[in-house]
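Only one protein chain is missing from this complex, and each of the others stays in its spot.
Order of writing sets the labels: A, B and C. Residues in every chain begin at 1.
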Amino acid sequence: MTNLITTLLMHSSPDVATSGKAELTPKNFWLPQGASTFAEQNDWVFNVINYINYFFFFLVVGLMFYFVWKYRQKGREVYARGPSHNTVLELGWTIIPTLLVVVIFFIGFRGFVSMKTVPANAYQIDVTAQRYGWLFKYPNGATSDDLYVPAGKPVKLVMRSEDVLHSLYIRDFRVKQDVVPGRYTTLWFQADHPTAGEEFHHLFCTEFCGVGHSNMNRKVYVLPEADFDSWVVEQGRWLDKIPEAELYSKAGPKLFARCAGCHTLDGKPGTGPSWGNYDGSGNVWERTSTASSAHKVDGKSVSDLIGQGKQYETPEGYIRASILNPNEHIVDGFGPAMPTFKGQLTDKAIDALIGMMKHLDEFDAKGNFVGKK
Amino acid sequence: MASHAHSSHDHGHGEPHPLVGHLVPYSTLFATGAALIVLTIITVAARYVDLGEANIYLAIGIAVVKATLVSLFFMHLRWDRPFNLMVLVGSMLFVVLMMVFCMMDVGQNMPTENKGNPAKVQQYLDANAPFAPVTAKK
Amino acid sequence: MTTLDTRPIHEEVPGNYLTFRRGFLSWALTLDHKRIGMMYLVAVLVSFFVGGVMALLVRTKLLFPGEVTWMTADQYNKAFTLHGAIMVFLVIIPSIPAALGNFVLPIMLGAKDVAFPRLNLFSFYLWIMGAICAVYSLLAGGFDTGWTFYTPYSSQFSAGGTIPVLIGVFILGFSSIFTGLNFVVTIHKLRPPGMTWFRMPLFLWAVYATALIQILATPVLGITVALLVVERSFNIGIFDPSMGGDPVLFQHFFWFYSHPAVYIMILPGMGIISEIIAVHSHRHIFGFRFIAFSSIAIAIFSFLVWGHHMFTSGQSGLMNVLFSAITFSVAIPSAVKVFNWIATLYKGSISLNTAMWYGLAFIFLFTIGGLTGIPLAVLSTDIHLHDTYYVVAHFHYVMMGSALIAMIGGLHHWWPKMTGRMFSEFWGKIGCALVFVGFNVTFFTQFMLGSQGMPRRYYAYQPEFQIYHHISTGGAYIMGLGFLITAIYLIHSLYAGKRAPANPWGGASLEWQCTSPPPHDNFATTPRVGDCYDFSAVSWDEKQQGYVVDTEAHIAAAQHGKGH
Partner (left out) sequence: MSHSASHADSHSGSHGHDAHGHDAHGDHAKYPFLAHHFDTPNQQFESGKLGMWAFLATEVLFFGALFVMYAILRFKDPQVFSYASQYLDTILGGINTCVLILSSLTMAVGVRAAQTNKKGLLSVCLFLTLMGAVGFLVIKYFEYSHKLHLNLKWGEGFYHPVTAEEAAEVKVEPKPVENPVLAIASPNPSAGAQTVALAPVPPVDKTAIAAPKTGPDGVATAKMVEATDAPMHVEHSEEPHLLDSNMPPNTHRFFAIYYIMTGLHGIHVLIGVGVIGWLFLASLKGRFNSDYYAPVDFVGLYWHVVDLVWIFLFPLFYLIH
């Protein structure tokens, strides 16, 4: 039954993601200006409920004052003969509100469903909340403290917290979601109107997180898609500013943080082989691993793939290959778990990693640069 | 509501004081005790035969039976005012309520906990947004 | 009505419970529900004063958008946390059931005392112990978690006083449990002949529903704070993610109690209003059964809706939808009550005493509080409003504008009965008006603040909000003035007020049939019960300057179903 209703509602509800430019909803007595595709829908619901509320409020209070004035006590004659009950009336004002709230619920439910249904083509930004600040990470590895989003494109925030509960609230977008340590939460929105110049939307933390709670606000800038793309690339260029000479020592550790989840430096294998075991050759390393040919990649074992003793011409070539299409050759004893970093790592970044692998002795087990021993 | 159960019962309950409580024959008490011990031995024994999933259900089942015995005979509920039984059962219903709601939420949320593979988490989040299939059609 | 019982214990009764025995110990060790009620009342009002001062401090800080030298962010957090914790756990939850309820419940019921007087006294001392723990926690560094104690902030980062205050909450919980337990048994077993469930005043129905919640929900709060204490001390990994725990689970456990707790606060208030409206408009309450059963319905629904505090908490979408849907079911019984009160005014003979002013203020404020709950129960709009000042305003309208106003209304309604003195009606109305105006100025502004997106628990805020904060703070001071005046004339009445007649307002329920203040044992002889909302037998008596109830006519009317 409910499913039926919800399905109907879903079909009748506008597809927020792809509907054309949503207009800015105007600032009114209650609500601030709305700048996302949700604002339209949301403000409409809010206003509708408000009108219903006005009606009932004035009905109740009006009647109250009228009766108080009309039936005020006259003299000391106290006994008043009013009806003590009227079943029809009472059933009436039990049932009518019930129907009303059912309708209200479904209106709100519709809005909620579209807020919870992330479009497939949403642009993902990873958010890390931490007392008392936000860190926004873009797919190309660029990071920023304020949030920049492309206009007219659904944006999905994947959020996690480093310490306590936070809550990301962009009031003009009418979106809010707690950020819970130990779990990923997401929210999405689509802002169609770029913010001009110094304009921005407020981003608040709305879950109490300590002394700096009220300072945990940032700005949200909506850029036209083209500008955004160039901005995010520019933001991602931190690497280029590092001179070749100290490339691996400066950039290496920062990049390695992304690898550290699977690769260690001290010889203990994780999901992937440990860099510590890399013999610096072009050999697919750890060939002697006991679990020989254990792992099949679409039916072929590793040795089938490259054959005994086959080598890359250069170690660099090998490393580069295993970063860009990692599952082409898999080290014995490991599974095809590594995602490709094609398009995420620039050549310079890969050079930095290669440099790091060549000078492992200058890094500690955590990947911090310690210099020549 | 609450009153009806006990006060109606009250009527048939007209003996002069102080015969409020009910006298449970020794035989009944000892029989109950024996049954409880036997059930305990059975449930312990059942632990050593591996019935897979069934083990836990068996254990819980036996526990429920034992609990019922204790409350009916040791605690006189079999003869006591129905309202007292209502109090006990009612309170248990609220525990069940709490458990059901909490478990539903936990079950829904588990995949979003980042002890799991975030890639999987992402797939889950994209796939399992409420009523995703419906929107997917568009 | 005053033929005294001949039992020895009664020989030295010199009239009323206040003069029954004298000396400090006669109060500290009393088993008389009236004296215990009075002690609760004093204790609650004192904590109310402290909590109020905290509120004014917070409001004063919020006059300035930025840092202020005289209050750091840390002190601010501790101040609003203290305000919340005191008002919830020390004031509103015990105010009506434990203070007023203790005093009038057995009398309204026609009983000599509550079922377990010792337990009653014990729960009062539990309350004291809880309060002491709270005070100690201030010495131990205060606590800054907000009254909701969310993990992992409370389990890792919050100030040193957190564990003591949690212990305090645990103890207060049991104080509340024992009070509720006492009332349930009293209402079930101590009703005199003729006092059937449907002869019971609606206040008793409300208190009964409240007691059910207290018994069924409060233990969960106890275990939750206990687990939190363990988590904080040993980091066992149940609520704290650093060891694999789940913060959202804490919120489930916390709100399983704390949402029903909202109804522990408001239900008795509704009961009082039913009394005040009926008595002061001298007319049979409209739709007795609907009001009575709506109390029970609210009590039961209140257990099914706790998740609506967690729409943005990371709770799964399914549960959000479920909880939102059920939440609306609570709106219905509340609406029914309001409509019935209005219908009770219809064709009444309404005397606008101070108590009635508070009663009408309640209807006004509770209507706003209830209606503004709807946007918060609606999923999509709540996302915008959650954790903003809109929520703050909403629950202040319900908790303070309703529960507390009802409590003060009840205080005025029963003040002559409790103290035997009349207070100044003139100043009473001045005080009520100031409180009412001040309250609306304070909190209606906060609705706007909230819907404009001002998050709650903010020490510093965007300048654009400043004007609202100024208005709000102004209102807070007006309200404070109102309460000050109220306190002054009430205390003054204790010394200079003129003696109160047994029945100053013309009520027909049992508490108006014993002298004011009541004798030690309430009723010399087991009272005979009529229809407590049938005022046909009530008439004004010049000599007593009060109303008198013609008992025989009253009983007769009830038996022949007259006066309906």
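The rule is short, and it goes like this: a contact is a pair of C-beta atoms (placed from the backbone, for glycine too) under 8 Å apart; a residue touches a chain by one contact, two chains touch by 3 or more.
This one's a predicted model, so the numbers in the text were calculated from it and none came from an experiment.
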Q) Per the definition of touch given earlier, which of C:28, C:46 or C:223 contacts the omitted chain? A) C:223
**Q.** Hidden-chain contact residue, picked from the options C:56, C:71, C:140 or C:190
**A.** C:190
Q) Of C:16, C:60, C:156 or C:466, which one is in contact with the hidden chain? A) C:156
Q | Absent-chain interface as seen on chain B, which is shown | A | 3-4, 6-8, 10-11, 13-14, 16-18, 20-21, 23-24, 26, 29-30, 32-33, 36-37, 40-41, 43-44, 46-47, 50, 55-56, 59-60, 62-63, 66-67, 70-71, 73-75, 80-81, 83-84, 87-88, 90-92, 94-95, 98-99, 102-103, 106-107, 110, 114-120, 122
**Q.** chain C, residues in touch with the chain not shown (by the definition above)
**A.** 6-7, 9, 111-117, 119, 156-157, 177, 181-182, 184-186, 188-199, 215-220, 222-224, 227, 230, 234-238, 241-246, 249, 253, 256, 521, 525-526, 528
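By our rule, only the chains that are shown with their structure count from here on.
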Q: Give me the ID of the chain with the smallest distance between its Cα centroid and the all-protein Cα centroid.
A: C
Q: Decide which interface, B-C or A-C, involves more C-beta pairs in contact, and give its chain pair.
A: A-C
Q: Would you mind pulling out the distance in Å between where the CA atoms of chain A average out and where those of chain C do?
A: 42
**Q.** Between chain C and chain B, distance of the C-alpha-averaged centres to the nearest whole Å
**A.** 34
Q: Return the residues of chain C touching two or more other chains; collapse runs of consecutive numbers into ranges.
A: 244, 246, 248, 314, 317, 321
Q. Out of chain B, which residues touch more than one other chain, so two or more?
A. 109, 112-113, 115, 129-130
Q: Quick one: which bits of chain C touch chain B in the complex? Just the residue numbers, please.
A: 188, 197, 216, 220, 244, 246, 248-249, 252-253, 256, 296, 303-304, 307, 314-319, 321-322
Q: Write out the stretch or stretches of chain B touching chain C in their complex.
A: 1-3, 6, 83, 90-91, 94, 97-98, 101-102, 104-106, 108-109, 112-113, 115, 129-130
Q | chain C-touching residues of chain A, taken from the complex the two chains share | A | 29-32, 38, 41-42, 45-46, 49-50, 52-53, 56-57, 60-61, 63-64, 67-68, 71-74, 76-86, 89-90, 93-94, 97-98, 101-102, 104-105, 107-112, 115-116, 131, 163-165, 167, 169, 171-172, 174-178, 180-183, 185, 202, 204-215, 217
